[in-house]
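Apart from one protein chain that is not included, each protein chain of the complex appears where it belongs.
Moving on to chain A:
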């Protein structure tokens, strides 16, 4: 290549492309390489950190369980006026029967019960009781069909009636012990048209048996619910003339007979299970919590509750969370403050002593830092309790009387002392790393220009150490807001943080929605404080290293 041919065109790289595109390609490759290098971390953080947090936060508003477990009931309740003072009509109770029947087969009714029990005490056992009894309600229909004709007793007959011939052949040929999957149920088209409710219910049943229970459909008798659906369908007297498939004669016979069948009064049957079913409040609660998303958990997290008339404060004797949020913030501030007071001189000494002594002192800072959190917390229990080392010493010195030993633990004092100790290294280390970079000559210069010790420190040294205080404070404050083990162990009842309630709701009460809402509020508070800190101190002033 000679330069004479290229005098007017754009600059070319060695391989003949323009220099510009060659450069951008190189940059792109570099970026890609950087991306690939961080890809494992990115993936790791996304999969193990961001996704679970997002999922957890989603739970704070998610409320699908009501509509999913009681689809027909919630549908029926959309037109019901809860304020009118009347319980829902018979049709709603029938929908409830169908929903609870399916739910108890899937074992979802107790979950729903626990969910609604957060809002109204007693719903939990209401659902559990009803789950046990719904089968009896449907058996009224089942028995009458079975008394009418033995045809209705057999699962084979049902399968022939409800499924297509092809599916039936496949199902009968299927070997339950073999490895092949059970042939999925296919509904017979004519029957679906004639008996829509029966077909729909049978499909739910077949799907449950085949997929959730993993049993052989050919061997399972239909649920009582299917008989109730058949009863309803036949009462409407569908036109059977065009149907000549399996069971047509029995269907015609049953259609003639259903008029004389004993009916089920679902409203009365549910009242029989528990009179609470005729309590308007139960229905209002189901209606209020029908939508797929709810603000209920968030309201609960700020001591409010959802009522038919909109949000309202909880009764005084149940208000807890706002108090805990405020306490958490105040105590974290106090802990941060005491860390600054204790850590600043230590950082200063570390930064100004000769390296040998400083290193020795540094080990004294780091040793507790490396010791297990639980060990240190338990050590404080031994130290601070009423028969503990500190109280014993004070009594021996005669500072306090033996019968009025100080209560240093199982209260706020205990939490503040133990957490200050545990978080102190997070203050000292950033302070040290900043102070280390402040040249001692500045102080000497200030003094030689006539400043007193205090002026030299306050006007010259201190402003330069502020970035260290900032970094330490942010670390300590944010860490302490989320602490829960130490407050749980030494905090008693007045020294616990909001995180203790979050942990309680996650592992003991299993109210994950409320825990998620409390966590979300805590997250927002921390981000808000971070923002405020950035506006006031400036996040650029934070230095974590030299």
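A few notes on this one:
We take it that contacts are C-beta pairs under 8 Å (C-beta built on N, C-alpha and C of every residue); 3 or more make two chains touch, one makes a residue touch a chain; residues count from 1.
As a working rule, contacts and distances are computed from a predicted model.
The UniProt record for the undisplayed chain lists the protein name "Polyamine ABC trasnporter, periplasmic polyamine-binding protein", from the options "Branched-chain amino acid ABC transporter permease", "Ion-translocating oxidoreductase complex subunit D", "Cytochrome c domain-containing protein" or "Polyamine ABC trasnporter, periplasmic polyamine-binding protein". Among the residues A:372, A:387 or A:404, only A:387 touches the chain that is left out of the figure. Looking at A:320, A:341, A:360 or A:445, the residue that reaches the missing chain in the full complex is A:320.
Among A:106, A:153, A:376 or A:436, the one in contact with the hidden chain is A:106.
Against the chain not shown here, chain A presents residues 33, 36-37, 39-40, 43, 106-108, 110-111, 114, 117-118, 121-125, 128, 314, 317-320, 323-324, 385-388, 410, 488, 492-494, 501, 506-511.
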